[in-house]
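Notes follow the structure.
Heads up, one of the protein chains got dropped from this complex, but the rest are sitting where they should.
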Amino acid sequence: MKELTYTVAAREALDEEMARDPRIFVMGEGIGKRGGNFNTTLGLYEKYGPTRLCDTPISERGFVGLAVGAAMSGSIPVIDFMMVDFILDAMGEIINQMAKMQYMSSGRLRMPMVLRGCIGIGGAAATHHSGSYYSIFSNIPGLRVIVPTTPADVKGMFRTALRGNDPVIMLEHKNLLSNKGPVPDGDYTTPFGQARIARAGKHVTAVGVALTVQKCLQAADQLAKQGIEVEVIDPRSTSPLDIATILQSVKKTGRLMIVDDAFEPCGFGAEVSAQVGTHGFDDLDAPIRRLSGAFAPTPYSPPLENEIVPSVERIAAALGELVKE
Amino acid sequence: MKELTYTVAAREALDEEMARDPRIFVMGEGIGKRGGNFNTTLGLYEKYGPTRLCDTPISERGFVGLAVGAAMSGSIPVIDFMMVDFILDAMGEIINQMAKMQYMSSGRLRMPMVLRGCIGIGGAAATHHSGSYYSIFSNIPGLRVIVPTTPADVKGMFRTALRGNDPVIMLEHKNLLSNKGPVPDGDYTTPFGQARIARAGKHVTAVGVALTVQKCLQAADQLAKQGIEVEVIDPRSTSPLDIATILQSVKKTGRLMIVDDAFEPCGFGAEVSAQVGTHGFDDLDAPIRRLSGAFAPTPYSPPLENEIVPSVERIAAALGELVKE
Amino acid sequence: MEKDTGLLLYRNMLLIRMSEERLAQSRQAGLVYGACHTYVGEEAVATGVCAHLTQADMVFSTHRGHGHALAKGVSPFEVMAELYGRETGCSQGRGGSMHLFKPEVGLMGTSGIVGPCILQAAGAGYTFKLLGKPNVAVAFFGDGASNNGAFHEGINLAAIYKLPVLFVCENNLYATEVPSAYASGNPDIYQRAIGYGIPGVKVDGNDAWAMFLAAGEAVRRARAGEGPTLIEAKTYRTRAHSEGMRDVGYRTQEEVEAWKARDPIKLLRDRLMGEHVADEDDIDRIHNEVGALVLDDHNHAASSPMPKGQDALRHVYFEGA
Partner (left out) sequence: MEKDTGLLLYRNMLLIRMSEERLAQSRQAGLVYGACHTYVGEEAVATGVCAHLTQADMVFSTHRGHGHALAKGVSPFEVMAELYGRETGCSQGRGGSMHLFKPEVGLMGTSGIVGPCILQAAGAGYTFKLLGKPNVAVAFFGDGASNNGAFHEGINLAAIYKLPVLFVCENNLYATEVPSAYASGNPDIYQRAIGYGIPGVKVDGNDAWAMFLAAGEAVRRARAGEGPTLIEAKTYRTRAHSEGMRDVGYRTQEEVEAWKARDPIKLLRDRLMGEHVADEDDIDRIHNEVGALVLDDHNHAASSPMPKGQDALRHVYFEGA
């Protein structure tokens, strides 16, 4: 075990897998000599050279489509998007090509590739640099969508992605990047579709995603002082979604809140709510609640930006109320 | 009242509004002299000429972006996408620009524009011509998403769209296009966010969207013979969503099924389920059910294609079971 | 002109033509369920290019892809069975006309969406560069696609990375019914190569031999590490955009007839005979062979089983080796 930041843990996974497998290459804007806007590839250019750490023009659609063809022909591309917001220009390639290629080819083509990018609201980045979009990707068959929250998970899940055969969207919340945490030694992988119980509790279940897992933990700390024990669940991947772990928790607590700082309608929280509403119907002692980001683009100025995401205080208050219902 | 097909009713709205308002123009591939792949603009070129019925290159992103600029500067663009699948190349313009423009400009710019396209599975169109995507659009603040099912509604809602100031995505299920129905005379509009009770009933509520509204009605016919009265609700717009009408129905029936031939996770059905699960918790006599299209790309061959969408028989059977629960 | 090559080009063009004409009939007969975009009139392009390719070279194609599939070595049987929705089709009935896949012979897919093949061919070129393979990738696409952002981004990427790729634009003057002279600021697509610093070559796309030569040079460049080439093949489809579609109002009958007079198969035959490279017997032999093959494959395809419904849910994700 060692303590690493989220970014370094992810980079270690990439570095180690690139050393193992010469088919892996990385593309993105400034991910070569510069080492990535968020240091995602720092030092790798020197090690692996320009073909494997390949700087691109501002052609998001182009290089995603290129990566699709590369995966089809036997490479393992990693696209480093810097901000996930830039991915939208490539949605056609993602939804109609990358996600459908295995299906269209009846499984004769494999699509090992990873698209990664930062998500989340914070730092006055304003509306073109604050998107998330895991809900949208989770609606699409053929994609794996992962949202690791800890350094250990990002390393283990990135490795799983790089060794798999499905296209993976890996979303890294920008406010988690410099978090430190213990990372196991050795060649471990972390599976998709297996939630993590981030904190055990018995009065209410809180499901977060990315940064809101952390916020739920902080809210749980506060509530513990009032004797309320919150069980916090980190799904780690939104597609596949490990609903079993959530259902089990709800069986125990009878109460569920999904906390998500992204948009609510047709979102991740809706899916969890729908599944638990159907399969955990008899376990529920109170209606399921969602606490979500405002249904609005992201404003720049701090007083506005703060308004639109659930704060730890609001989460704690809402969980406290739900327990009383 | 007259009887019109869905396509003709929509075209009448467009024609009449274009006659009223010289700021409206239409762009798309083959929507000029050709009159549109689905006859969406048949005859209008002769009436309004090439600047108002403007054929385009295969530049979906380009002409959506152009339309955004046109709306910003005082026109009312209608983009005719033929198939909604082609819209994906324009997602960046739609999500980051069109949907956010009113917000970013603090309401000083208006965004009156309509993107329309056909949706749905059927006719061996295969996976690049069978998409729907209303769930994805409904996740995005700033967009209006309408899915009219009847000739009267498509005319009234298209008119509302063309007289409004918000960007509207109008999705027309290809299997509804040649349906005939009564269309009121005169200058009526149909509001967004107001569901239609397509059939009254008391034992179970079925919410469909686009084609599945029709399928639910057929299933309801079958079940009526067994004495089961299904209330069928057509939301007409998925954003805004009229949850009040659905809640009212569930208050009466105690049972809810959402039938959607598109992908289930983080979809329209999840949103309805989540809202009713929260706000109608005490009214529910059985868990909410979703019956959805398979979580798979759309195959071509009829035996495969049939497999992946809920048939009237499967809908009727599922509703019958839900009533017994 | 070399006899072997000349006759091979002739045979392959004829194979495409006869398969397409059979498919057109089959569609009328209700055997084809979805769309059906034929390649009739454009056979010289795919034939001339694919004559230079091995199975390890890769082709990425578009909605008008039957000809590319056949030229790349997919059998008429597999193409027809696919359009007939059969489990024996090259995509096991999942794709139909616009989703033909046979990676085993380097047909990496046709696409119902215009544009992506350009990017994917660049991607295969990237794999070849990364893994040090001696192969080339080819993208076939229409004049319509050349106005799409994928064209710009894909060719520029291939240019700056010097990838072994041929970008073959089949300029048949129309995108559905929209004339390329209307839709393209400069309808000489090959001149766009200037913007990417690569060679742009204009070829008579109805002249199989000219296509063969131009593609040969582009393939040589690619294999030699000299980077991509943009080839604009000026050609024409003589049938409707898609079978069953109205084919009037956007082009004149004279125009169609003028191009029919320059039918690529006829042109090559005239040349083969005119230059005494081949004689009537050679030609007849090919017609008989190809005619029998296509008929046989059609019969076989039409009597193949349909796929089973439950298979519709397979291969959404990787299912194991």
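By letter and in written order, the chains are A, B and C; residue numbering begins at 1 in each of them.
To be clear about the criterion, contacts are C-beta pairs under 8 Å (C-beta built on N, C-alpha and C of every residue); 3 or more make two chains touch, one makes a residue touch a chain.
Here the structure is a predicted model, which is why all the values come from computation and not from measurement.
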Report summary line: Considering the complete complex, of B:P57, B:G181 or B:G293, the missing chain is touched by B:P57
Report summary line: Of B:L109, B:I197 or B:A317, the residue touching the omitted chain is B:L109
Query raised in the report: Which residue, A:G186, A:G227 or A:P303, contacts the hidden chain when the whole complex is considered?
Result: A:P303
Report task. Determine and list the chain C residues touching the chain excluded from the picture. Result -> 147-153, 155-156, 159-160, 182-186, 191-192, 194-198
Query raised in the report: If you put the missing chain back, which residues of chain A would it touch?
Result: 29-30, 33-34, 37, 55-62, 85-86, 89, 123-129, 294-297, 299-308
Query raised in the report: Considering the entire assembly, which residues of chain B contact the chain that has been omitted?
Result: 22-23, 25, 51-52, 54, 56-57, 59, 61-75, 77, 92-93, 96-97, 101-111, 141-142, 144, 164-166
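By our rule, only the chains that are shown with their structure count from here on.
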Requested in this report: Select the chain at the greatest separation from chain B, using centres from the mean of Cα atoms.
Outcome: C
**Report entry** Chain centre separation (chain A, chain C; CA means) in Å
**Finding:** 40
**Report entry** Rounded Å distance between chain A and chain B, as computed from the means of their C-alpha atoms
**Finding:** 30
**Report entry** Whole-Å separation of chain centres (CA-atom averages), chain B against chain C
**Finding:** 36
Query raised in the report: Can you list the residues of chain A that touch 2 or more other chains?
Result: 61, 92, 96, 103-104, 141-142
**Report entry** Residues within chain C bordering two or more other chains
**Finding:** 91, 94-95, 99, 111, 113, 115, 149, 316
